[in-house]
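Here the complex is missing one protein chain, while the rest keep their positions.
A and B label the chains in the order they appear, each numbered from 1.
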Amino acid sequence: MRGFGKWGIWIYSGMAFVFLLIPIVYTIVFSFNDYRRTNIIWTGFTFDNWLNVCDAQDVCQSFGNSLFIGLVATVLATTLGTMIAIALVRYRFRFRNATTLLIFLPMATPEVVLGAGLAAQFLQAGVSKGLWTIILAHTLFCLSFVIVTVRARVASLDPALEEAGRDLYGNPFQVFWRVTFPMLLPGIVAAALLSFALSFDDFIITNFNRGAEVTFPSYVYTAAARGIPAEANVIASAVFFLAIALVLIAQVSAAARRRQLAKAG
Amino acid sequence: MTNNDVSQGGFAEAGADLELVGISKRFPGFTAIEELDLTIPAGSFFALLGPSGCGKTTTLRLIAGLEEPTTGRILIGGRDVTATKAYQRPVNTVFQSYALFPNMTIMENVAFGLKRRGIKNADSLAHEALQLVELDHLAGRKPKQLSGGQQQRVALARAVVNRPALLLLDEPLGALDLKLRRQMQVELKDIQSEVGLTFLHVTHDQEEAMTMADTVAVMNKGRIEQMGAPQDLYELPQTAFVAKFLGQSNLFTGDVVTTAKSSIVVDAHGTRIEVPTDRAQRHNGRITVGVRPEKVTLHDSAPKADSSRNVIGPGRITDVSFSGVSTQYEVTVPHHGAISVFAQNTSISSLHHDGDQVWLSWSVGHTFGLADEAEGEPVSRFHADLDTSMIAVQSRKDLEAELEEA
Partner (left out) sequence: MAFTAFSGTAQAAEPAVRKRSPIALLLLLPGMFYLILFFVTPFFSLIITSLQEPDPLRFGEFNNAFNWQNYVIVIETYWEQGLRSIGFAALATLFALLIGYPLAYFIAITLRPFPLLQALGLVLVIAPFFISFLLRTLAWKQIFATEGPVAGILSSVGILEPGTAITGTAFSVVFGLTYNFIPFMVLPIYSILATFDLRLIEAGNDLYGSPATTFRTVTLPLSAVGVISGTLLTFIPAVGDYINASRDFLGSADTTMIGNVIEANFLVLSNFPAAAALSLLLMAFILVLVGFYVKRSGTEDLL
């Protein structure tokens, strides 16, 4: 019984990890499927889908749209969000609680409500939907996540560092760019990556505000009814590998830094 | 003439006088500094000594320009800098937490101030400063790769390299262990005499203040209680707070019964204690007098009457703690409570034991009379263990609470 208690958690967690990985492995494996009309039955191994991704023109174009939207929304959300995060930690102002609530609420709102609300607003204002309405929508839901991520970083910043900057003849502008900003950078980068990931994978809000534009997820959604080409799996797998590589590089370099510090200390 | 104009990239050739005129600082909810007038002469090593929350750190932050005084003026080298910003003042600080920029190398840290002022040979000056603290070989490292003592020296180099008219040290040795602290005390003192700047050192460690500073100001509850050379402060404390905070004291309170030209006599619960007139701050009414524990001698029997010595007893020894070079006794005397005695261990036979009946005596010339009355232990009205940022946090919280109530 005791033995099981000790190893039980290993077995249970191992099974949970396998469960989490099954559809990922499935998606990657089927990116190599030598498919005919629908990519459902395994028919043979090929690199063709990887080599000629853009043979499936819709896939490639929707991927390009998603990249563009993700980049613009990330820049907007990260800029606005970082400014708010700094203000929240560093300054006192009126309506603080209302402000915090306003930042928190979008994260507690189901995507379908966010999407429908924006769509209703665009409808009433007579704005025709397109790339820019998607970007506006994505910036909105990324904003709160950026604020929360960067705020934690600002809060962990020792105010004495900025005081030292001022004490050492740095004017407010120099202190911000030479002391504050470099210290916040890891948090800002993390927030930007999170933003991009959220934007790139979003479907529900996009679907309400895309008009005739097609993003990668909305392409997959529409194509799901008639069968997804393996090229879509290629894109998803490539993005997956890229993201995993980024995470691993970050982890390894953090571990290397720790080791270097340990050696010096 | 000393050039204090930092904007022109000038170095102070020597330290400058610092003058605080009628300074007070109120945070919502409490007063950090009540009314402060202080002059620190150029080139001196000045220590502000006091318990946590006495206002010493706030004083330092006011001088650095990190806080604005509620009232009063700050003059450096005769120039009014009250309205100038931190980065415009010829003042540098060694922060309590060192506040080294973790994203920059040691070299970049030290050269930071010079580069902000657009000084041409910043790098070579920075190397010189690092040589001064013997860390030039680590110039390429990041702060996290250095030990606490090394970081402290970098922080010092980073401030000293700017040749400020005034160098502020905010408990810079607090984070170091005892051995390193002693070593750094010596180094700091050496560097100060080498570069000849005015040092203002804030600390709660009385030993540190006394060994390092030319002048010590003891601060309590937002006011300076007494100021002077370390030895004068110790031998002739003027207030009960100074007597108790700076070393230990045995205090007795009573009415003045005899006033002569050279001395006065106090009757404390039937015991006559004589104080030289020039060592007493007040000469009539109810006053408190005291003596340092190492000045007191123990006797096995009632000592012979001697007009040059004060005698108390008999009492009983209630505690003996042996510390090698000396032994500390607690003697409980009826009406006087516990009296401390430090005895040098000059001979083994002179050891007294717990429960022994003893008399105490000391030279009249070692007695001091205080300006105020002792009322038990000095109680700080501030929270214990407040450092720089804690004071600020507390004050902001108080303010926020106040605003929310409103």
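What we mean here is this: a residue touches a chain if its C-beta (ideal position, glycine included) is under 8 Å from a C-beta of that chain, and two chains touch if they have at least 3 such contacts.
Predicted model, so just to flag it, every value in this text is computed and none were measured.
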| item | value |
| --- | --- |
| Which of A:Cys54, A:Leu185 or A:Ala255 contacts the chain that the document leaves out | A:Ala255 |
| Sole contact to the chain not displayed, among A:Val113, A:Val189 or A:Ala256 | A:Val113 |
| Touching residues (missing chain, whole complex) on chain A | 5, 9-10, 12-13, 16-17, 19-24, 26-27, 30, 40-41, 80-81, 83-84, 86-87, 89-93, 99-100, 102-114, 116-121, 123-124, 136-137, 139-140, 143-145, 147-149, 151-152, 154-156, 159, 190-191, 194, 197, 201, 203-204, 207-208, 216-217, 220-221, 224-225, 228, 232-233, 236-237, 239-240, 243-244, 247-248, 251, 255 |
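The definition used in the following text is that only the chains that are shown with their structure count from here on.
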| item | value |
| --- | --- |
| Length of the line joining the C-alpha centres of chain A and chain B, rounded to whole Å | 54 |
| Chain A partner contacts - residues on chain B that touch it in the complex | 6, 64-66, 85-88, 91-93, 95-97, 99-103, 112-113, 116-117, 141, 144-147, 158-159, 162, 388-389, 396, 400 |
| Chain A residues within the chain B interface of the complex | 92, 158-161, 163-171, 174-175, 178-179, 182-183, 260-261, 264-265 |
